[in-house]
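Of the protein chains in this complex, all but one are displayed in their positions.
Think of it as A, B and C in the order they're written, each chain with its own count starting at 1.
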Amino acid sequence: MTSHILSWIIFTPLIGAFAVLFVPKNATACIKWIALITTGIVTALTGYALTLFQPAQAGFQMIERGVWIPQFNVQYLLGTDGISFPMVVLTAIISLLACLASFGIKERQKEYYALYLLLETGMMGTFLALDLFLFYVLWEVVLVPMYFLIGIWGGPRREYAAIKFFLYTLAGSLFMLLGILGVYFAATPHTFDMTQLAGMPRGLFFQQIVFMAFFLGFAIKVPIFPFHTWLPDAHVEAPTPISVILAGVLLKMGTYGFFRFSYPLFPEATHWFQPAMAVLAIVGIIYGGFVALAQTDFKKMVAYSSVSHMGFVLLGLAALNADGFRGAMLQMFTHGTITGGLFLLVGVLYDRAHTRDLNGFGGLGVKMPAYAGFLTFFALASLGLPSLSGFVSEFLALLGSYQYSKPVTALSTIGIILAAAYLLYMVQRVLLGKLNPKWAQLPDINLREVLTLVPLMVLILGIGVYPRIILDYMIPTLDALLKTIKVS
Amino acid sequence: MTSDQIILVPLLPFLAFAANILAGRWLKNRAAWLSVATSSVACVIALPICWAVFQGAHFAHQGTWLMLGTVPLKFGYLMDPLSATLLFMVTIVGTLIQIYAAGYMHGDPRYSRFFAYVSLFMSAMLTLVVSDNYLLFFMAWEIMGLCSYLLIGFYFEKDSAANASLKAFLTTRIGDVGFLLGFLTLFAALGTLNFSEMNTLMAGAHGSHATLNTGLLTLAALLIFCGTIGKSAQFPLHVWLPDAMEGPTPVSALIHAATMVAAGVFLVARSFTLFMAVPNILPIVTAIGTITAFMAAFIALTQNDIKRILAYSTISQLGYMVTAMGLSGLGAGTFHLITHAFFKALLFLGAGSVIHGTHVQDIREMGGLFKKMPHTAVTFIIASLALSGVPPLSGFWSKDEILLSAFGAGNFLVFGILLLTALMTAFYMFRLIFLTFFGAARNAKVHAHESPALMTGPLWCLAVGSIVIGIPGSPFMHHWFQKFIAHMVHYPEYEPSGLVMACSIAVAILGITLAGVMYLKQKHWAAAVAKNFPLFYRLSFNKFYFDEFYAAYVVKPFNALGHVLFGFDETVIDGAVNGTGRNTLFLSEIKNWIDQYIVDGAVNFMGTAVYFLNSFVKRIQTGFVQNYLLIVFLVLVAFLILELKLA
Amino acid sequence: MNAIESLKYFIPELVLLGGAFVALTLDFFLKQKKLVGEFALLVIVVALCLAKAPEKPLPLFFGFFHLDALAHFFRYLALAAVGITILISLGYTPLKKRYEGEFYSLFLFMAFALILVAAANNLLMIFLAIEFISLLSYLLVGFLKNDPKSKEAAIKYLLFGSVCSGVMLYGMSLLYGAAGSIELSVIGDTLFFAPFKPLAITAALFFFVGLGFKISMAPFHMWAPDVYEGAPTPVTAFLTVAPKALGFAVLTRVLDSVFWNSQSVWSPVLVILSILTMTIGNITAVSQSNIKRFLAYSSIAQAGYILMGLAVFSILGRGAVLIYLLVYLLTNLGAFTVVLFVGGQTQSDSLDAYAGLSERSPTAAAMLTIFLLSLAGLPPLAGFIGKYYVFAAAIEGKFITLTIFAAINSVIAAYYYFRIIRLMYLTPATGPAFPAPSRSLTVALWALFLGVLALGIFPGFFITRILG
Partner (left out) sequence: MIVLPLSHILIFSLVLFAIGVYGALVRRNIIGILISIELMLNAANINLIAFSKYTSLSPETGQIFALFVIAIAATAAAVGLAIVLALYRVRKTVQADEVNLLKW
């Protein structure tokens, strides 16, 4: 058990999914609880793994190694470190909360929860796989359930959104597959094993080409500026819990990919692409901010804000220095919690009002004081209010990028102002002003919804007040990474 | 003596905040007492320490909060003359205002919420005061901004309040981002964010600038000053403060007069060594301060909303402080900050009490309130005298210090403007007083009554403060205060000059009498002046059209850009994406289309020859096996040629 | 090795042959035609059991019949394909009219022919075996009585096929002339130093036409959609996999032994053909409205991917072809099994019949989804392993353009496969729920489903079995 903890984390949801399949269709309560308990168990396992995890150690830990496809020297290789482990924790928490939030879903529950658990397996695996082949497989495993979850339980334009998400991501990942194969054949001996591949020298041109291939795969997932248009559609059409998963975990898979694969595999190319990435980052930050400012759909606004906030992750990544990396890593985590929370809140409101038109609301602060409190909190967290986690990560990212380039940093701060603008403008349109009589009867947020939000708040506040509780887990690995990609 | 209990000072109010926000529903009116109690306890804890510092003690303590690269970023508190002074002021004024608020807010549906916010503010402000580095300072600074946002929008059912709160937050946010970039630059230049370390570095490099990157430092100073401009409502970001008056009056007193807005000045004081070290930054500060002081006073001349007048007066006085800093008059600036805190808080509370009694804010509706609410009136007049700079009240000494530093620095332009401003200050304050408390009641519907003791009590306390707080900086105590501040940083001091005093007293008297004449005796003069100088009048009355300007040239373009980009997003980028998708469909559609129309058409009414010609043009899959075969052979030939070439 | 001693390595084939004749005769006596089918199945199984891998390549019958690992693998492949086809035909109503018995026996002959092809080692054997398959295919395609579509398909198949084999034969004759022998190996050696290359090249090209026709490689694919649509569904299922697979077997053998040395000339051609094939197949599949036609085009595209493996001329490429063929066989048969089931329920092959299938028959829908995902090449399903293999081969050979085309094509493919999935899951059902599929169908479905899954999750096991 202890030795296979990571496998357990990955495959427990799969077991749960099968369990769900064997429950009769109409025993919905049973299905729900199976799903919830499964995700709970996963979280518990993650917590247990947390106790086994040595923060101070830079390399991979809890490694599990087994031969999978000998012909291609493909291994079943799992392991975690300061980069992947926070993501695993995030995934576990978000999945649990989103599962709780899924209880609102009424139709075709059996399929829903089965797919949902399958999705969690994919996500966990993506973060834990250290074998490029295994990574790719699990990365793709995420796509199909996501297609169905959006396509079946989504909003009016769900089919378009689902297929768009699917094809877009698939296109990216196919090029990534080509890149992976390139790396495989370039390596001597041919291997997919990250622990061996990281150190190997590669020619700059080769690195550039393959970096591009990987970049397509990851950039689409993040999403980075010109590849982002699947995101608003997917987020808006997806049911609330799935939007939460999308924003909370899936987007991170892209930036995680940079940390885990692109950077250590192609250090020279990384430096070569640094300016481009920095530019893309600020474009994303500012662009996302402005577009978010123009939204009248609550969910779309949050979606575009994600584009802007993920821009800060990219900014930190592009900085290629300690602070930048820490900022990026932390931003990945905090964005997951904050935006996840925002989507939950959007859902809470949508379930009651059945509309997301920001201009249609107003004055809800009177009717739903508790909801108002939560919404304000998450909005503030999202706009980077100090003493909440968003601030720390953005501060670190900015500090890092400042050491790389002043203009870039200066420009990206526009994003901070914009964030304040669109978020508070949203708060004003939803909560403040005269109460729209249409909403006079809306009940306030209920206990289940509160339960989904409180853990996120605790995390946000905790990290914001004392970021070391999480940074200490990341720093050794990140510094080690920085050393490996330093070009002499 | 140990000083770590200082940590409790910000902590207690925070606990009050937590309790009020979580348990407000049960606390009801006890909420107020929770807040008051915590801040008074904080006061009790703080004062001895301040006293010790006044005796010349110096405390500091810190612990690592975060690793920046390899350097630990330490958070801690720093008790030096500057922070001690502010701590002293904030705890006292804050507590008094909260007591007052307990009465003022009585019966408000969101009573506990109000005190939660106020406590949070207190906690943030106190953190800011005692913080020993820029980052912690900034964090507290931002949270104050938040509280200000929440409290301005406290009556959020009113759209005006909601808008005002948004405006306030965003406007200050602009300055804050500058501040953030500023200390990032500083960190890049010095490798530290800690005040004391910065000071020592500066002191060390004072003689030889070679060791420091002056360019970078100048940039840093400039950007940090942006923070001040935003928070202390300096020109050109002053527009949010008047609107901030939408908040409950105690909030205006606490946040938008006494403490938060002064934080901007405090920031300059904190960074004083930096500002001294780099060339040609102080003139900018001076210029901004002077412009602000004059402009705000000029606007205040014609306003009619009692709170707005006070707001503009606040802006103007903040301008004074900033000017003082710019003239490297650290002592003078800080001194004025303290005195101003007392009498401006008093003024606002007085105004609040008036509003509380009359339920109107427009001074033209008031009049003859002196008899109806004597306590308020008397205290209000004391405060106004202090503000107008009538000796021996506190305002006189501090203002005199500032004028002196201008005079001593030989900067007579600034000196002149400041004098003029002082004149206007005296004028508009007493215009306000005469219209409010004297003359006949102009509106019969207003039934004024004196406020409860819970509110007048604090008024009197502050009144006493406004009178005596100037003493430490006055010749009676041999300018103890200035020397005390000077312990910390060295800055030029000037000999007190009788001339300056004379001028300042003169303009004060002049202003008051002028106001008296215009608003008690010759009532028609005011209108006449307005008619004869329409330009000045309109500029003043319309606040130099700042709001209109920003609305037209900043806010609208931003939103427009947002919409434009969104359109771009949906059409171009997304269009490209869908385009690729559509094209694939399109190709196969074309194929079918050709198959169906061209081909069939050919088959139906064309002869064999044309039919064969067509089979060249048309695509595959017509259903005619012979066309298939034809293509087979064509391709065969093509490949034959290709291959024979290759071979 | 002479005929007599060859016979003992030839038992499975003999069993098939005998079984075919017995089936024919049984057809006269048995009223219950289904029994003939079951008998045929039995024969296949027996043959499967008797077929065992040769330790070393055996030149049976004076080397006419070359039994090596490749042949052995394709023997299994052929038997599996035929077996499953018979299994799913058992429940196929249109057959009930007449000739059901003959149908099964024809399939036994077919199995025999397929095995011959796989083992054929000289031009004559290749020609004979291919013709054998072709003739049987023509008959099977046109098998349904009074079905104009079926007859038309047969005619088209016949004409197109005969012309192609005519061309191929002409090419063979020239090849014989150029090389002076019909032994592939000899041809290879002599052609390498051919005094008159043009003749050889012409010959080779003509030869390719015949093979291209069999594997429905563009531009010789055009018969495929029409024939697949017109033919009885089980036959379509069979045609999309078995003859194609065996066509690839011959192609592999020919390329290996004849053209390996002159790959610089042939590789570009194959690359172009592969791109052409997959692109045409995919582009056209996007706008189809008949499921059989749809799968026909998709199978053309798949042929394009398999060609990638051949185009790169490498060991890895060879392996890729074999693996991909196995994968493709399982997956495509699976898809057609579902098509057969749905067609039987709705009497329609139009895509609309699949609307809301997930509610009308969850199992069928889930299965079809899995098969389509596998065709789209998504992990962890068999299809991914195939795709991965060919991609790997191409990348190893540095065929970057080819791989990029392939990648783009896979995205298009994913798009139209998801059209079906969308229909099944995202659109409301148009009719009542289906009854459970017949036992034979269920068996076939689950077998193929598990095959697809197993091959996807434990590819190592299969790869060792196939490539050693």
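Brief remarks follow.
In this text, a residue touches a chain if its C-beta (ideal position, glycine included) is under 8 Å from a C-beta of that chain, and two chains touch if they have at least 3 such contacts.
In this text the structure is predicted, and so the values were computed from the model without any measurement.
In the full complex, the chain left out of view touches B, C.
Between the chain not shown and the residues C:Asp68, C:Glu131, C:Asp189 or C:Asp256, the one that touches is C:Glu131. In the complete complex, the residue from C:Leu58, C:Leu158 or C:Leu368 that touches the missing chain is C:Leu158.
In the complete assembly, the contact with the undisplayed chain comes from C:Tyr170, out of C:Tyr76, C:Tyr170 or C:Phe458. Those residues of chain C that touch the chain absent from the view are 123-124, 127-128, 131, 135, 138-139, 142, 146-149, 151-156, 158-159, 162-163, 166-167, 169-170, 172-174, 176-177, 180-182, 225-227, 229-230. Remark: the residues of chain B touching the chain excluded from display are 592, 595-596, 603, 608, 621-626, 629-630, 633.
One rule holds in what follows: only the chains that are shown with their structure count from here on.
When each chain is reduced to the average of its Cα atoms, B sits farthest from chain C.
Just to note, of A-B and A-C, the chains joined by more C-beta pairs in contact are A-B.
Between the Cα centres of chain A and chain C there is a gap of 43 Å. Under the contact definition stated at the top, the residues of chain B that touch 2 or more other chains are 581.
Residue positions of chain A with contacts to 2 or more other chains are 167. Those residues of chain A that touch chain B in the shared complex are 164, 167-168, 226, 228-230, 232, 287, 290-295, 321-323, 326, 363, 365-366, 373, 380, 385-387, 391-392, 395-396, 398-399, 402-403, 406, 409-410, 413, 416-417, 420-421, 424-425, 428, 431-435, 466-468, 471, 475. By the touch criterion given at the top, residues 21, 64-70, 135, 138-140, 142-143, 146, 149, 153, 156-157, 159, 161-163, 165-166, 169-170, 173-174, 177, 180-181, 184-185, 187-188, 558-559, 561-563, 565-566, 569, 573-574, 577-578, 581 of chain B touch chain A in their complex. Listed in rising order, the residues of chain C touching chain A in the complex are 373, 378-380, 384, 388, 391-392, 395-396, 403-404, 407-408, 410-411, 414-415, 418, 422, 425-426, 459-460, 463-464, 467.
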